[in-house]
Every structure is written in structure tokens, then in C-alpha cells.
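One protein chain is absent from this view; the other protein chains keep their places.
Labels run A, B and C following the written order; every chain starts at residue 1.
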Amino acid sequence: MSTKKQIIERESVVVKFVGDSGDGMQLSGTLFSDTAALAGNDIATFPDFPAEIRAPHNTVAGVSGYQVHIGKETRIIGDKCDVLVAMNPASLKANLKWVKMGGTILTDVDAYDAIALEKAGYTTNPLEDGSLSSYFVVSPNITTMAKETAMQLGMDMKDAARTKNMFCLGMIYYIFSFDLGTPFKLLDKRFKTKKEVAEINKKVMEKGFNFAETLEVFESIYHVTTVELPKGRYRNITGNIATAWGLLAAAERSGRKLFLGSYPITPATDILIELAKHKSLGAKVFQAEDEIAGICSTIGASFAGALACTSTSGPGLSLKTEALGLAVITELPIVVVDVQRGGPSTGLPTKSEQSDLNMALFGRNGEAPCIVVAASSPSDCFYQAFNAAKLAMETMTPCILLTDGYIGQGSELFRIPKVADLPEIHPPLAKPNDPDYKPYRRNPETLVRQWAIPGTEGLRHRIGGLEKSDLDGSVSTDPLNHAKMVNNRRDKVQRLATRVPQQEVFGEESGEILVVSWGGTKGQVQTAVKEMREKGQKISHTHFTNIMPMPSNTEEVLKKFKKILVCELNTGQFVNYLRMTYPHLQFQQYNKVQGLPFTVEELKQAIHNIQ
Amino acid sequence: MSTKKQIIERESVVVKFVGDSGDGMQLSGTLFSDTAALAGNDIATFPDFPAEIRAPHNTVAGVSGYQVHIGKETRIIGDKCDVLVAMNPASLKANLKWVKMGGTILTDVDAYDAIALEKAGYTTNPLEDGSLSSYFVVSPNITTMAKETAMQLGMDMKDAARTKNMFCLGMIYYIFSFDLGTPFKLLDKRFKTKKEVAEINKKVMEKGFNFAETLEVFESIYHVTTVELPKGRYRNITGNIATAWGLLAAAERSGRKLFLGSYPITPATDILIELAKHKSLGAKVFQAEDEIAGICSTIGASFAGALACTSTSGPGLSLKTEALGLAVITELPIVVVDVQRGGPSTGLPTKSEQSDLNMALFGRNGEAPCIVVAASSPSDCFYQAFNAAKLAMETMTPCILLTDGYIGQGSELFRIPKVADLPEIHPPLAKPNDPDYKPYRRNPETLVRQWAIPGTEGLRHRIGGLEKSDLDGSVSTDPLNHAKMVNNRRDKVQRLATRVPQQEVFGEESGEILVVSWGGTKGQVQTAVKEMREKGQKISHTHFTNIMPMPSNTEEVLKKFKKILVCELNTGQFVNYLRMTYPHLQFQQYNKVQGLPFTVEELKQAIHNIQ
Amino acid sequence: MSYKTIERTTEQLTKEDFASDQMVKWCPGCGNHAILAAVENVFPQIGYKKENFCVVSGIGCSSRFPYYMNTYGFHSIHGRANAIATGVRLFNRGLSVWVPTGDGDSLAIGGNHFIHVIRRNIDLNIMLFNNEIYGLTKGQYSPTSPMGKITKSSPQGTIEHPFTVGELVLGAQGTFFARVIDNKPQFISQVMLEAAKHDGTSIVEILQNCVIFNNGAHKYITDKEVRDNNQLYLEDGKPMLFGKDKEKGIILGNNGLQVVKLGENGITEKDILVHDMKSQNPGIHLMLAKMKPPYFPIALGVIRSVESPTYDQLLDEQIKTAQENPATVKCVDDLLNSGDTWEI
Partner (left out) sequence: MSYKTIERTTEQLTKEDFASDQMVKWCPGCGNHAILAAVENVFPQIGYKKENFCVVSGIGCSSRFPYYMNTYGFHSIHGRANAIATGVRLFNRGLSVWVPTGDGDSLAIGGNHFIHVIRRNIDLNIMLFNNEIYGLTKGQYSPTSPMGKITKSSPQGTIEHPFTVGELVLGAQGTFFARVIDNKPQFISQVMLEAAKHDGTSIVEILQNCVIFNNGAHKYITDKEVRDNNQLYLEDGKPMLFGKDKEKGIILGNNGLQVVKLGENGITEKDILVHDMKSQNPGIHLMLAKMKPPYFPIALGVIRSVESPTYDQLLDEQIKTAQENPATVKCVDDLLNSGDTWEI
């Protein structure tokens, strides 16, 4: 490595790979993040798909991206990037606003022909017109060089040109002082069955690395602080995979096999796809004809004794509304995963938002309380999926798990737990031939009824969507019985408030300002608060995972602060829920509805602006 | 008329007719209420259907009822009845709890055989065991007498036995000193094509009347105060019919033909059935394959230029959730009528409740505000349906009209308006070939976009469920555009707050206690407040019809009271909405979730108990 | 070869084992009563343990059925019985799952689940009570009401072409379709037994009379005066003969089916079409399902019963394959540690 370079020391760095849908940006991104993780960095990633499958070549509509955050604290994706790798003018155009002033831009000059510039909407060439003067731009003939290398190794021209992403990646590895050993191993693994392809890719990558080193195209290289993570085995995981695995773990831990009834929808589809791979664990995945059949088959499987789940996103959750009410009144445990996206209606399918909370809490006819939990990061999806399954089964109540496109598709380091260390799950199974069995007899303490699985001897019974009489469950229109059942269904959920983990505060336990967040925004909010605290400001933070019910100490926690600011990616759904639940407290709110996560900067500004 | 009778003077009286599903109780009830109305009484009625079509003869499950309230102030159905007409033991059993102490029970001793008593669940005969000693019981051989009369006139035995309801009705007319002229005319009308049947029924009724007079079976007769209603033409109307007519009136007034896409469901079906009769007014009624097709065809018709409506009850509204979001984002005007019933799920289909408010306000994925209005009585359904249609069209936004089974199936006197006196409706139609037309250009004051109806020259455009860019409506994933559109959709609804009628107070405009109600409970709450005021208590009342948005003076109105009690038939949905909307005010709540309306007594108690 | 995974009983079960203690709340005279009796009769004959029967319904008069049978039962929401039953059956392979449903429940709101469950050939026994009306909501027309029918919601008569249940079933790749009438409980039991034995989705359409809202809808085939001429009882492998003295029959011409009289135009029994319920070709079954007076008798009994892999069975096989594959993960710990992981 050349030594005259300036070395930039950083606690963390954000790199974003952008290009046409077919440019292999996702591969570049995952190779880079895996390499960084293996080198001891914490990581977080986020893919940025276009709405179209493969929109026209070289257009802004067709830009696909993959953002990687590496370093010591990567709880979040990072607001802006230090390094942008842009494969063509369109991707540069779409992403320039996300590059930090003075940041590095690596782009392929071969891609800047007149047509591509026009398609991207440039009237002049940004590499030449001086418009990039605030950035450090590196723009070699990447395609030419990659193609040459690959063709020499016997690849045909078309495929050879497509190795340009490897060339770039080689250059990037160079500026982060990463050894190529790790990426080479990863490539070998990925192209297990196509050894030659692996070899060529490795060579092209090496060429890129050497090119960067030899020609000294970069003025500076980065040293990123590695982390001291707790000891253990780690992997990189996306929120959707983590959700799938959390459900599988809950199935194993509860002794109830997993059933998933689901219909594909962006960005939740990956949960279905992941679980479909695990028939060896006995998981049954049913791709239904629509979301209604998805949840209804789930309810059927739950009646039949499964850990039964359904996964979807906004419009799908809307369609499940009626059947969710059936699960509520029959008191069958199901888990409904909603990977939130931008709404209303089809809205912004590839963007993220927290705007399904209202529907999760209130979106059913009649009085129909469900348990609601929300995951706060990709790896937390594992624990919250597990938790949702446990709560649902142990309370015989549907549980809605809210994640979002941002944490569902993003990834981070995950310390691999042992299944045996996870909490036990005790579904309230009825005993065969129990003479005292009644479908709606309740545990007096928890108000939970028993689960009598069809096929069990001596427990034949009937349930249904009409109001049922207490204890025996037969149809009843008796007024007081109805009132009682409505209360029972509410109270059994409310009583969880003491059993879920109590609400914790980051920072002082009382004081002037408490910042409140829930779900997938934890990383950004915590970072903002932390950065302000580091500057000496007394600000505390509490983050909600258990939404319905909220932990029983919530009011205690909240009321110790003079001012409470609730931050969320919607127009104020959680803050309104807090207002109705704790009417004696006053809340302020900060909201963003742009289909994008918070940036730390805007959060700090919002906290600063509190009245 | 015998003169030695004691005359009971009453401002109003409640009579309830109960019997087997096939006993013709509905006919008895409507004949009686129409007669009373024509005699100058105000009236209110409420049918009480069993959940089964025709459950086994003589069982409690099969009891069908029809309650009539006549007199001076009948805003409500009346808590308990003064007179119960019970055709068999089962109907007595099911309804005894609704008879006032000392009330009159007229029942048919012929029906009290051993089997019928057993089926009704009696171990001893209530007519003999002294259990009815707190009531004034009259139990002649009604079937015998009716049958005899009818058979003498040539009716066959089976049909003859079925005239027993007419016999009873004759007796009831007697004790209310009603002339038989009116019911005779009504019978003639009803059996226009079956003259003989009419004659026989009239004769049997007369027999009942004479029997009551001659044998002096009643100790007392009632004198009910008649009302001084404003001058005008009147009719009796149920809430569901009024809703249908209100929509038709709005269609005529707006120049947009009516389209209704709907799927049958209790208790909303009557709206569909009523509108299906009015093809002569150009109304197109489409009985869809399900609720989703119901609302989707409605959205299509709205796009195509209709006053487009869909009608349903709880589970159906749940199913419409997703499509409602589409109407929100496309900004198409539709009216969604939800005749609320007991929930959750199928719940209590034949009972009434106010528990769909949460779903109306919040039950959609993403940020999806709709306009919400709620009717307060059967005749108010006419005005609110008209209003909902006007608001939807003039704001290019879906409007949910909440009624309930109680006011939808109940009836009251309705002063017939002239269509020309109803407010004008101005849908924001785009002009053919308008060069400035853009699908999402907004009126700067109201934020309402224009309606460009397919077929119009020069306005071809596309709309859809993806987020669209301001003005031209093409698909956009731009973050700030999304934020802007979310705000626009919210603000155009919020801005109605100044255009809807302002919130009014019954009683003092400020003071100690304000009672708040919304929707179908107005009658009971107003009566309770009135009765307490008459006893000198300073209590005010405000009733909400415009729910989203609430009138702009709402906070002004509310904050002038020290204590605010919100009464509703759910666990507190409106009060929570008030809490989130006016976080600086404190609210108390009184709730009932029994599938039944409030009684005035319990309301008075609740107001009395305010802390 | 039958692929049934349901445990059989060793007890001698009787009708009483399945009679529930609930009051039957259908209208007096409703066709449902006879159907209930027929089903109560057939369950003991099927031979499974009584705990292994599961009855799943939607909403409608017919959907009250689960309350009146002493089995595991689920009275769910309108139109969703088939989707719920799918989950029950796919998850718990030890259950014999029955779906009593209505023409509204399965053909209006539930139409999508109906065609998909059939296409997937999931082993459910669907009993479609076709009364050509919405009973529970008091008399609106349904997707099987004949065109022109005046009902509460069609004061001028309907303007919709009705579904023919059998045609829809075949169009959805149905493997078993039979038709019976509510007034012949014994014949119902007999056909139900066939349905129970079938591997895959069986649809039994029951022409059911709603005395209250559509009385006499099936009169044109059930009336004493017309029934011999208007009913054809199909038997597999037997010629399609009908009429009082079996003097009429069905033949297949180039334009489809045709009614002929034995003896006329030299027609003998040998010319008559022989019923082949196992034929993979649905064309003829479709024509049979479509037959209707006045030109044809209506076909009763099992119209189609063909072997075809069931979803249930294929799913079991895939699970087995996956579990036998030494490369697949065997527990969640395996899964968590699969792929790229590293120690810190």
C-alpha cells in the first residue's frame, strides 16, 4: 500500500453502490458488507430497489442501489454517504443529493455517452461541467478495463462488460485497506458451480484493486474503527429473514409446527420465500390465492393446532381486516406480520413508513383488540417475531408484528443465539378427555382460554364468529354476556402489560426532555439523542416495542419528564395513541412522511426545536 | 266506551308486540304505529328480529318483536314497555324483563300448553304460578276466538288461526281509545289484491275490540297526549329507507345519477332493496358478488361520473378497507354507508352498537383520511345521507356515513321536505377541452381537485393507487411530493370544519357538566339530560353528527365546561378520538356494550355519578 | 389407490355419536333437516375416529351446520369456509374435513376460494346447499338464481346468467362432482360416502329447498309428475337411461348430447352413452352437468370422479424429501448457523 496517502480515520463510513437494475449492485453491496463484517466491523445495509422490475436502461426510473454502513456504531443506515459508486449518469443523478459534501464519487466514464446523459436528464456532462466540484470524483474507464480483463480470460463480450461492478469493488476494497482474501472466498462460495466465472470475477476485482493502488487515483484512504462486539458467533441478517427465523424458533420452542399462509407482496414477500425453503423443519408454507385466503388458512391452521402466521404489507393487512376480527372473537392465536410500506393504498410500495399503526390498533369492525408489537432493527425482527408468536399462543389472541421495508430489507450484524437460551413457550393446550373442558373457560389470572386441538379425544367442540356465551362458547345474544366477553377479550390483552418487558429509559430517568420512538426508527433516534448527550445536553430516550398493551410502567416513565417529543414516520399515529391512553400527559410530536427514514440531523433539529 | 274505567294520562306510551317469527308481529306493530301517527301522535318504532329466519316454533330463539313508542316526545324507543302483547310463552319469557312494573301484559292463554311451556323453558305456567303478580295480565282465549270468527267467514283453519294478531290488535286499539277507521283503511291498502283477506282481518280486529270493550277485561285505558308538530306533510320512515331516499335526493340535486354497488348484509340490506326499486329515477343498483366488488364497482362508477355509493355493516366495512384507501388516494367521491351492528367479527348481527367508529376513522393502511358523518335518528338518516353525498362530491373524497341497526331498522315520523329546499350540490366538474386541466390541480381554497368524467372531450388522463405527483398525477416516488400529497389529502378534509354546521349546545353554553353523544344515541341522551334539567340540574348536552372533521368551534364549545362526559355504545372510541384531537381537555366516559341502546335511566345514573 | 391419512375407529359408531345437543334452528320444512339427517347417517359409516371429523362452515343458513353435528366444528365468516378448511386440512393431516356451504357462501363472496381449493385438489368434502337464494339475509338472489327471478333485491327479475355449479367445478379442474336432491336422504348418504372416499376435493351439490324465500325452486325436477322424465340417475359404467320405464336415454352426437327414445329410429340400449365418471376428458362431464329440463333431464349422482394428485399428498412428499435430504437443516440452531457466520 502506498504510504503517501492521507489516511482518514473514521468511526463509521457509508458506501452506496448505485447503477442500473442489471448492474449487480446488490452483489457488490453484499460482498462489501460481508467483507467488512468479517474484518471486524459492525455493519448495516439497505437495498434501494426501483419500483419497476427492469425499467429502461440508463434511466433514473431504473436505478437500483445498495447502501452499506460499516464501522463501530451502525445501528442505522447513515444519512448520507461518504463514498458513492455510480455505474452510470442516471444513478449519479438520482443519488448525488445523498453524498456528503467532500465525499468520494467513483463512476465509470465509459457510461457517459450522449444518449445515456440525455436519458438521465443531463444537458451537459456532469463530469465535465464543473457541477461536481464539491466532491472528490474518480472516473476511470471502468467498463473498458473490466471487459478487457475478462475477455482475455475467455469470457464473451457481453458477460465481460458485466464484470465492471467487480472492478469497482476492487477499487473500493483498496481505499478501505481490505484484503482481497475474504471477498475471494465469498465469490468462490457464491459461484460454487461456476468455477470459471468465480475466477474471472476475482481477476477483474484484483485488476481494480491494483489499478487503484498503482495509479494512485485516490487522494486518501479510510481507516474505519472496528468494533468490540460481545463475544459470540455472528452473521449478517436482513429483517425479513430474521422474522422468518424468529417464527421458526418459536415453533421449535413451543412444540407447535409452523404454518404460514401468505400472498406475495412487496416488501414482505421475502418472509414467504424464506420459509418456503424450510420444509425440512416441518414448516408448511401455503401460497394462497389472495391475502384473505392467506389469513383464513392461517386461522384454520391455528384451530388445527399450528403456530400459524401470515405475512404481508399495508394493502394486504387491509384485506385481512375481517378475518382478523374472526381470530379475535374465536380467540385463536395467529401472528400477522406487517412489513409496513408507504401508503395509502398501493402508495409507495418500495418505500418505508410507519403508517399502518392505526390499522393495527383500530382497523376492525366492533371491539376487537389484538396484541401489537414492533421490531426496531433487522436483528430485532428475530426476537420480536419470536415474542409475537409467544404472546399470541400464550394469550390465545392474534398478535400483529409491525416491521417496515427499511428494517425488513436492510441488514445488520446478528449475534447468533442458541435456541435453548430463548424463553420457553407454553401454549395452553387442553388435555385429552378433560371432563371439565369448556371452550371458553378461562384461566382466572390471565383470562386465557384453552386450545383443544381437533383430533384430541373427548374435546369435541364448536367455535365461531358469532358472540359466544362465556364458558361453553355456544352462540349467545345475551346483552350482559356480550359485555362480559368484550371485557374479557380486552382485559386478557391488557393484563400482558405486566408480563412484557418494562419500558426502559436511555439517559436520565427524569428531567426536561424525553424523546419517544417506536418500531424501526430506534437506531436514528437513539443516535440523535446520543450525539446530543455527548454534547452535554440532558435528553433521554425511550423506545417502544410493545405497543398493545404498552408496558405497565409506561405512565411512570413518561410522567417524570417535563416535555415529551414523539418521533415517527407518519402524521402522528403513536402520539395520538399515547394521548388517548394517558390523557393527563402532554405530548409533542415530530413527524415525517416521505417514504424515507429519519436522518439524524433532522431529528437533532426537531429535538432542538422543542417548545 | 265504558266509562267506569280508570283513565291513565300519559305523555307517551311504549307498546311491544312479541311472538313467534311467523306470528305477524311486524304487521301488528306497523298498523298500530301508523294508526297512532295518523291520530296525531309522534311515533318511533323498533323491530327486534331473531338471528334465525324461523327458528323452531315456540322457542325463545324464534321470538320476533316490534316495539312502538307513541306520544308527545318519542325521540327514542323507550326503555321499557307499558304494554306487552305476547303471543306465546317463549315471547313472554324473552320479554318480561322489558315490561315496566305494573305494566299491562296481553297474552293468549291458548298458547300455554305443556309443550310450549317446556320449549320456552318454563317449569310451571307463569299465568298460574303467581310469578306475574306485579303486572296486570290479561290472557283470554285469543286463538280460539280469532279462529272461530275467521272460519265463520270462510277461511280455512290454518289461516284462520293466524288472524290472532288482529284480535290482539283490536284489543289494543280499544285500550288506547283509537277508532278502527284508520286501521281498516290501512288493511284495505295492504291487502289491495286480496279483498277477502282484508275483510276477514277487519272483522277479527273488530271482534277483539268489542271483546275488550264488552268484557271489560282492562282495568284502565290510556289517554296519550298528542303532539303539536310543525305544520307539514308527514310520513313514518325507517332509517334505512331514509338513507336510501337521502342518496336519491342528493343525486337529483347534484345532477349526478345514483349508483349503488352493494352486497346484502344485516342490517344494511334494506338500503339495497329499497334502491333496487327505483330504476325509474335512473338509480342503478348492482348487487355485487361480495363487498369488495361492491365498493370497487362503486369506485369505478365514481370515476365514470356517478354519485356512487356502497352500503354495508361491520364485517362488510372491514372487507372494503383496502378499496377505501384507493378512493382516498385517487380522490374520488364515494359514500360508504355503514349500518353498525354488534361486533367484533360476525358478532351480534341483529343487535346494535357504535363500535365501528375506530374503523371508520383509522381502519386503512397508510395515512388515509375519509370524511365521517353519523346520523342521529331514523329521519336524520335522510339528511345525513344527503349531506354525506354532498360532502363527498364537493370534496372529492370518500365519506363514511355511520348509522346503526337501531336507527336503521327503527322508524319515526318524518316531515317531508321539498327537494328544492334542500341545499344545492356542486360537484367540481372539469370543463371539456379545458387546456389547463390537470388531474391533481386543486382549488387553492378547498384543496379539491376536479372531476373529469371519461367520455369528456379533451380531458383524457390516468389515475391510480400509487402515490401521484402533485398537479399532473403521474406516478411519483419523490419524498417531498409524497409529504405534500399526504398533507393535501388531510387538509382538504380538515378544511371542511368551517363549512359543516357548527356544534350546538342544548342547555347553558357553559357550566359544570356537558354530556356528549354522537350518532344514534341522541334521543336517549337528550331525553336523559332534559329530564334532569327539568328537575333543576344544570346539565348541558352537545351531540356530534360531523365526526371527521369535527366542526371548527368544537374546542370552543367543549372547553367552557368543567366536566365532560362522553356517552357511547362501545368501549370509548369517540372519547379517545376527542382525547387525541383536544389533548388539553379532560374527558370522562360512560360506555355500554351490550348490543342494546342506552336506557334513559342508566344515562341519568351515569350523569349523576360524574366525578 | 387411496391416500388417506386419517386414523380409523375401532368402535362401532352410530348416528347418535354425531348428534349434537344444540337446538336445530332451521325453519320447519327446510330442506336442510333432511340433509343433516343424511350426514349424521353417513359419518359412522365412513369409519374414522369420531374426534377426527371437523366441520368448517362460513355464514348462511346452511353454514349453521357445524352446530348441529357433534364434531370439532368451526362456524366462521361469510365465504371463507373453504380457505379456513384449507388451513385445517393442510396443517392437520389426521382430520376428515367437511365444508357445508351455500350458493352465496361459496359461489358469491367465497367464489375465489372455491375455485382455488378445487384447482389445488385439497382433500376436503364440500357440501354445497344450493337453494338458489340467500336464505339467512332473507331472500336476495344468488349466483345460481335463474335469470329473471324476482326476489327482494330484483323486483324486476334478475338480469344475471346463473352459474351451473358443475360447470364451474369442472372449469376449475374439479376431480369430483356429484349432484343430489334434499328429498332423498338415502341417496345423499350414498353419494356422500363416495365423496368421503375420494382423494381430493369433492363437491356435492345438494338441490335444497328454502321453504321461506324460494319455495319450490327445484319443483320442476322434484315434482311427482315430472321427476321421472326430468331426473337421470347416473351410474358409473351404466348406460344413461331415464323415464318411468327407463325408456329414454342420452346419446352423444356431433353437436353434443341428445335425448332419444329406445325403440325410436332404431335406437337400442347399445347406442346409449355409457357413463364414465373416471374419464379424464371433462368435456362430456361438462355437458352432463349442464343438462336441464325442458330439453334434458338433470343428471344426479356422481358426474365426475377422477384420480389426480392431491395438494396434501404432494406436500407430505416434499416435506419427506426435504427431511431426508442430508444437506437440509434439521433444527433452528442449524439454520441460525448456516451460511456465512463468524466468531468474534
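One rule holds in what follows: a contact is a pair of C-beta atoms (placed from the backbone, for glycine too) under 8 Å apart; a residue touches a chain by one contact, two chains touch by 3 or more.
Please read these numbers as outputs of a predicted model, since none were measured by experiment.
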Ask   = Missing chain touches which shown chains?
value = A, B, C
Key: Which residue of A:266, A:446, A:474 or A:581 touches the chain not shown here   = A:266
Message = From the list C:172, C:193, C:259 or C:344, pick the residue that touches the absent chain.
response = C:172
Note = Full-complex touch with the removed chain, picking from B:223, B:426 or B:462, is B:462
Request  = Could you tell me which of C:99, C:115, C:250 or C:336 touches the chain that is not displayed?
outcome  = C:115
Inquiry  = Tell me which of C:58, C:100 or C:143 is the one touching the absent chain.
reply    = C:143
Query = List the chain C residues touching the unshown chain?
reply = 108-112, 115-116, 119-121, 143, 156-157, 159-164, 167-173, 252, 254-257, 279, 281-284, 286-287, 290, 308-309, 311, 314-315, 318, 321-322
Positions on chain B contacted by the hidden chain, ascending = 34, 37-38, 40, 186, 189, 229-236, 245, 248-249, 252, 257, 259, 261, 278-282, 284, 286, 288-290, 292-293, 296-306, 308, 322-323, 325-326, 330, 416-419, 453-466, 474-475
Note = Where chain A meets the chain that is not shown, the residues are 52-57, 59, 61-62, 263-266, 269, 272-273, 276-277, 279, 285, 287, 289-291, 315, 345-346
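In this text, only the chains that are shown with their structure count from here on.
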Task = Calculate how many whole Å lie between the centre of chain B and the centre of chain C, each centre taken as the average of the chain's C-alpha atoms.
result = 40
Ask   = Can you list the chain B residues in contact with two or more other chains?
value = 315, 345-346
Key: Multi-chain contact residues (two or more partners), chain C   = 59, 77
